[in-house]
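Here it is, the structure, as structure tokens.
Rest of the complex left out; these chains stay put.
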Amino acid sequence: MKTIKPLRERKNTAILLIHCPDRQGILATVTEFLNKNKGNIIYLDQHVDRQEKTFYMRVEWELENFAIPPGKIGEYFDTLIASPLKMTWKLYFSDEIPRMALFVSKMPHCLFDILARYTAGEWDVKIPLIISNHELLKPVAERFDIDFHYFPVTKENKAEQEQKELELLKEKNIDFVVLARYMQILSSDFVKQFPNKIINIHHSFLPAFAGAKPYHAAHKRGVKIIGATSHYVTSELDGGPIIEQDVTRCSHVDTIQNLIRKGRDLEKIVLSQAVYKHLQRKILVYKNRTVVFN
Amino acid sequence: MKTIKPLRERKNTAILLIHCPDRQGILATVTEFLNKNKGNIIYLDQHVDRQEKTFYMRVEWELENFAIPPGKIGEYFDTLIASPLKMTWKLYFSDEIPRMALFVSKMPHCLFDILARYTAGEWDVKIPLIISNHELLKPVAERFDIDFHYFPVTKENKAEQEQKELELLKEKNIDFVVLARYMQILSSDFVKQFPNKIINIHHSFLPAFAGAKPYHAAHKRGVKIIGATSHYVTSELDGGPIIEQDVTRCSHVDTIQNLIRKGRDLEKIVLSQAVYKHLQRKILVYKNRTVVFN
């Protein structure tokens, strides 16, 4: 499958995600810093939340010709810019390919969609492993040559199994986790290990129909539109920061089975769009909301 | 303004809305009845809810050449078809123009949208009066030559004022009520007088953000899509059968004020679409859900 060429062209860039209390001149200060050091900005987006008086920014620049060596950028930026302006910031490099773990249960549609993109080279990501609480989707993992780890979960063994999963994730240097219709609630302890680094897909237009069986609830309520929501997982069930949502029309002719069928197409697209944004380092989380840059 | 011609062409038709326990042959029985009596069917739509085992149908036929005189159709249909099949049914005639009352408070956008359609002859409806708990929109009513009745409502006088409103509606032979952003909760007693005949617009994608200040709640939750919902009013707040919903995208750049602005366009279009469906007799209500025929 290596014959399928990715669409992207590779550039060596650095990406800064910043938020801080708003005040005059932040933007000028940051762009001047990059400019003076010969960093060619290829993307800049910023947002000011006037209610919260908070400044958000994403800037990406080419490393070629940049005066500060990559290994020193963080230190210089922190000393010269971030500390004085009380910034919270993260620095990424485009040549560091993130490592993602997939959690699945029985439904294959999101898994297939992600593996298809992965195989086709659509995303810059590595998927070293798939974890599941069922064995059903093992053949899919095999078909795409990805390690499949089976961790059956019961009330009794949940803490223990999660511990093993965490060890495995650590061993494999996993950066973030995608729950591709994983039908187990992760414990607070697990979630705390990956803050804003676990992406879930919920099969409703949150906050409507949080929790179990949202299509049944939607059918009962007689809604005319159903949706899907991708969000970061927090300790509050289906309450984490929303990354992406989409909807589709339905009507009285749709049975619950038909809502489930229509919903699958929403779920896989919405989840993949959220993962893509995460991979591009375009998401900032602040006070349980996301800033998703364009 | 009479110079603005309506788009519709007038035909004299009868419309039957039916629901009943499902069993074989209902459709054949009804169409045969119309057929034998020379009723040219110009529209037929039916739906079977297999879970509820219920049959729904809307059929419209031309009165010209129909063997049964209009004043007798109800009786004949009930005796020959509806009673044996345990049908719940309603009969309408296209030449009976429904009479609608508008309830408003301070926001004019839905009111303007409805009055513009009314004035342009887009709908077959009469609007004998507007009722409001504020005087602010009186000039709009005057501009469109419609009687404006001011009923200020307090905790103390609410029951009394609603009584006066009901008398006025009765006096003016009002068939149904449209709450065009009326910011008062109608009492159960009021609602009971107009079962499935009060149409409300709620400024959220119900059941998300029911109750007050939905745009504030949506902003706080950080949703990526906002919506509006038109529904029949029942005694449960924002819990009645949903007629129509629509949504629009938003993002972190949208302030609450901007969500309100975007939402207004949704609200007026969704409310008007619901009213239009109601006027066309295309809505059946059953167990707090609607069947909205095409």
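Per-chain numbering from 1; labels A and B assigned in written order.
Throughout what follows, a contact is a pair of C-beta atoms (placed from the backbone, for glycine too) under 8 Å apart; a residue touches a chain by one contact, two chains touch by 3 or more.
In this text the structure is predicted, and so the values were computed from the model without any measurement.
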For a quick check: 2 copies are placed, so what copy number does the complete complex reach in this file?
4
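Here is the rule we go by: only the chains that are shown with their structure count from here on.
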For the C-alpha superposition of subunit A onto subunit B, the rotation angle in degrees, rounded to the nearest 5, equals 180
The distance between the C-alpha centres of subunit A and subunit B, rounded to whole Å, is 42
Interface residues, subunit A side, partner subunit B - complex
47, 49-51, 56, 205-209, 220-225, 227, 241-247, 251-253, 255-256, 288-292
